[in-house]
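Here is the structure we will look at.
A single protein chain has been removed from this complex, and every other one stays in its place.
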Amino acid sequence: MKLLWAYGVRNVWSRGRTTALTVMGMGLVSLIFLSVLMLGDGLTRALVDSGSQANVLLLRQGATTEISSGLYRNQTHIIRSLPGIASDTDGNPVALAESVVLISLTKTGGEAPVNVTVRGTQPMAFTLRPQVHVVEGRPWQPGAAEIVVGAQIASRFLPQGIGSPLRIGKRDWLVVGIMSADGTAFESEIWGDADLLMAAYGRESYSSMTLRLSNDAAFEPLNRLIADDPRLMLQMKRERDYYREKSVTLTTFIRVLGFTFTTIFSIGALLGGTMTMYGAVAARTREIGMLRALGFVPAHIFFVFLIESLTIGAAAGGLALAGGAALQTVTLSTMNFSTFAEVAFRLTLTPPSAAATLGFSLLISLLGGLPPAIRAAHIPVVTALQAPGR
Amino acid sequence: MTLATLIVRNVRRQAFRVVLTALGIATIILTFNLIITTVRAWYAGVEASAPNRLITRHAASLSIHLPLSYRDRLAAVNGVTGVTFANWFGGVYRDAKGFFPQFAVDPDSFLDLHPELLVDPDTQQNFLSDRRACLIGRRLADLYGWRVGDAIPLKGTLYPGDWEFVVRGIYRGAEPSVDENWMVIRWDSVNERRRQFDPDRADTVGWYVLRIADPSAAGAVSRAVDDTFANSVAETRTETEQAFQAGFVAMSGSIVRALELLAIVLNGVTLLVLANTLVMAVRERTREWAVLRTLGFERRHLAALITGEALLIAGLGSIAGIAITIPATDLYATLVSTKLGNFFQQLVVYPSTLLLGTLATLITACCAAALPLVTVLRNKVADDLRHIG
Partner (left out) sequence: MTTPPMIECCHVTKSYVRGDQEIPVLQNFNLSVPVGQFLAIMGPSGSGKTTILNLIAGLDRPTDGTIRAAGIEVSQQRETDLARWRARHVGFIFQFYNLIPVLTAAENVELPLLLTPLSKQERAKRVRAALELVGLGDRLHHYPRQLSGGQEQRVGIARAIVGDPTIFLADEPTGNLDRDAAESVMMLLRRLHQELHKTIVMVTHDPRAAEYAQDILHFDKGKEA
């Protein structure tokens, strides 16, 4: 049996060029399959993982995004006094009112402008969103016209980085820091002082409020309190649910395209694999006859060709994974169709996607290799020995 | 007999393999066509835009509105022959999936500036006389089965509260590229409610649409407009409708570019699949090529034979690919609209898309032929005559 393994694997090399072309073709198809998965994983990370399960978000009733929402100052005071909100070490409620606007920035390649989210916030934002860190420079001073820029924004729109000015609303702001957020959407935002930002836009109202729950069970009572208060007219959502809703259109879009193209594609790859293996059987018909004459049974022949096909599939899968690893450096940015805001995400290679890709290429090569292997096993010995060829 | 006879016979020699290859190529062409169709649907707004319209919006962002008072000042700018405006209404029908574009507009001037929205005069009159009226596109009407007289309930996002609009007309597009997914409502009626509940944001408009007398003066008029409002409460940015639409496409640029890249990579797969088949087919006939050369066939004849074989297989694949593209696009469009609603205004396979796919495949076929051809031409005739197999 071990010999048959070796025979099957070595045969892959004997028809070098054809094998190489097949491996490359199947590898390319597997890579496309993988990159769709990577795209989906990257988007999930950027959009869904932005939200935390322990936080809740308050928006005006009917508003679907922070941009379209509004919250007056007196409403924020009412909310701070509600029970069920966690307290920080100083005993203050962990509740954060923020003002969100979109600004147009032009890429440093001089292309069409894109919409970037500017978040007027408070230092407590770092407590509520522990994945956000200032990696370079320092946080903004409350009350100063300073901003901290997400790493994705800094690299694409602010080549000068810290120290460069940026006009937002009716005033110039100084970039004092760059923040990273573990691949989440906050890396595509700009943060500064909430009151100053509202003043710059002549606004009286905040956009949204984020709370940390004192414990998970506090969600329902708090939700009821807020819904029942006629002064508030607000809706409450878990932060994670909010971000998931915002990502639905984009991820569905990617998934629909990915699903369609990969399905059609795998049929093509199947045909390609089958063809190569039929070629392999045809080229070695005489060898098959010889093996049969030596006493190998059809099952052995079947096994040999299946091994050969699976070897090609494994090589293709390996190639796709290598390509996928290289693709991890790619950062894509797009407008989120639900918020019109720019979001950057990195193609992410997760172990489940890697396993799925390997499984995909092995399955394709298995299905593609079956018919030729069956045929090889059933060639009559005498016919095989008379076949032309090596 | 001609060389073509020999090409056809050679292709028929391994009919099964050729069928597999052609079907493989057909699947790739199908994908290619679907991708190009998707990308073109994306650009549909750009294709539909009129050259004599400009869009004026807030310089900082589309999410910040302009005062209504700009209307008269815009009309006074030299070269501007008409002004209308619109607001993004952003209502939700039933659930978040029931999304379609809704514009709150000034009815008279909006229809005047958008002649590509075809409505008969009665309908127009009905729309103008009813403050709760709305005008919807034919495709949107088809999607939800709405008819004239139906009331459409919407949940406001930018305009809070529950709304109801009555369908007073269904418009058609003058061109296939015109978006028939819009719902057009009256700005005056939504602004009235805003004045009551959200006075801060009342009397503002999302953007202005200007009609200009001379499309070639678009640049000059745009500059004149933006200069008018420089250093005022709200500075403006004015560009042609086409540039404005292209800006939207560019915002999702990475995805479009990824799709375009995929379309190019697809030709790489065609190349590999076809080259593989050809390498096998040509190697099996090593001795025959040598015989042909002994008979006096030149390099160009062999090139014609092998390239011809590649083109024939690719051509068969293209025909099969085009044949399945038409029904597959319908399936794909159904899938997209069930999952994403009217996300794309239309997924239409244009003849030029099919032509592009076929052309790309045939060019790829010529490249694929090069690999086995080079081998054959490099080999020595004397060696190949001895080749067995």
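We just call them A and B in the order they show up, numbering each chain from 1.
Please note the rule applied: a contact is a pair of C-beta atoms (placed from the backbone, for glycine too) under 8 Å apart; a residue touches a chain by one contact, two chains touch by 3 or more.
Bear in mind the structure is a predicted one, so any value in this text is a computation, not a measurement.
S.K.: Among the chains present, which touch the one that was left out?
M.R.: B
S.K.: Which parts of chain B are in contact with the chain that was left out?
M.R.: Spelled out for chain B, the touching residues are 1-3, 5-6, 9-10, 12-13, 287-288, 291-299, 301, 380-382, 385.
The rule is simple: only the chains that are shown with their structure count from here on.
S.K.: Calculate how many whole Å lie between the centre of chain A and the centre of chain B, each centre taken as the average of the chain's C-alpha atoms.
M.R.: Here chain A and chain B have centroids separated by 25 Å.
S.K.: If we count contacts the way the header does, which residues on chain B are in touch with chain A in the complex?
M.R.: Interface residues on chain B, with respect to chain A: 16-17, 20-21, 23-25, 27-28, 30-31, 34-35, 38, 59-64, 90, 92, 96, 99, 155-158, 160-161, 198, 200, 237, 246-248, 250-255, 258-259, 262, 265, 268-269, 272-273, 275-277, 279-280, 328, 332, 335-336, 339-340, 343, 388-389.
S.K.: Can you check the complex and tell me which residues of chain A touch chain B?
M.R.: So the residues of chain A touching chain B come out as 17-18, 21-22, 24-25, 28-29, 32, 39, 60-65, 67-68, 70, 101-104, 111-115, 168-169, 201, 203-205, 233, 245, 248-249, 252-257, 260-261, 264-265, 267-269, 271-272, 274-276, 278-279, 332-335, 337, 340, 342, 388-390.
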